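Missing here is one protein chain; the remaining ones are kept as they sit in the complex.
Take a look at chain A:
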Amino acid sequence: MKDRMLIFAIVTTIIGFMIAVQFKTTNEPVVRDTRDILQLRQDLRIEKERQQELNQEIEKQLTLLNQLKQRDNIEGAMLDAINDLKERAGLTAVSGEGIILEIKPMYTDYGFIPQTVPAHLLRFLINELNIHNAQEIAIGNQRIISTSAIRDVNNVTHVNARRIPNLPLKVYVLANEAEKLHHEMIVSESVEYFAIENLSITSTPINFITLPEYEQPLRIRHLQPIKEES
């Protein structure tokens, strides 16, 4: 009788083990890592870059904290921080070396003479400027910030919800290496795309230009800070 119970116990143990393994397997299946060495390296690089960014951020915040801890200069530090943030958001006028792009009709004596720059071309131009390390951009007197919209409203191009002036239009660009950007813009694809619409771009490097600030209230809706995971 006792032997019989022992056999039953062994059998139920095996069954229990099998059920547990099956349960675990179906609940959390083994996901195989099929990345090859190149992908792994790439992922590693991305993670390292991220780590570096985070470290820099930590360092910056710690410096700010230290400044705030020195009580006598607390207001100054806070003002500095606010000014720094404002500058980064594009709420202050900035100046430095850069280039001026002048957009005007290519031929005025025959054919279709455009009055304004189409929105898609303007977007293309800005993307290309950003590719070539432009620091700050202003179209006419509208500063481009991270939430700026270039839209076509009733066949008139609007930037920051303001219509852009008629041609000739000037685009001001701030860059660390203005000469390099100037050369890159001369041979850029934008020139060709603009030419299709009978528009020409002339680039002029300049030692000192001032870009206007973004003058409208910065309203951010439907956006919330999230707590980053991991």
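Keep in mind that, in the parts below, a contact is a pair of C-beta atoms (placed from the backbone, for glycine too) under 8 Å apart; a residue touches a chain by one contact, two chains touch by 3 or more; residues count from 1.
Throughout what follows, contacts and distances are computed from a predicted model.
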item	value
Omitted chain (choose from "Plastocyanin", "Small basic protein", "ABC transporter permease" or "ATP-binding cassette domain-containing protein") - UniProt protein name	"Small basic protein"
Candidate in contact with the missing chain, chosen from A:G16, A:G76, A:G111 or A:P168	A:G16
Residues of chain A (touch criterion as defined above) contacting the omitted chain	3-26, 28-30
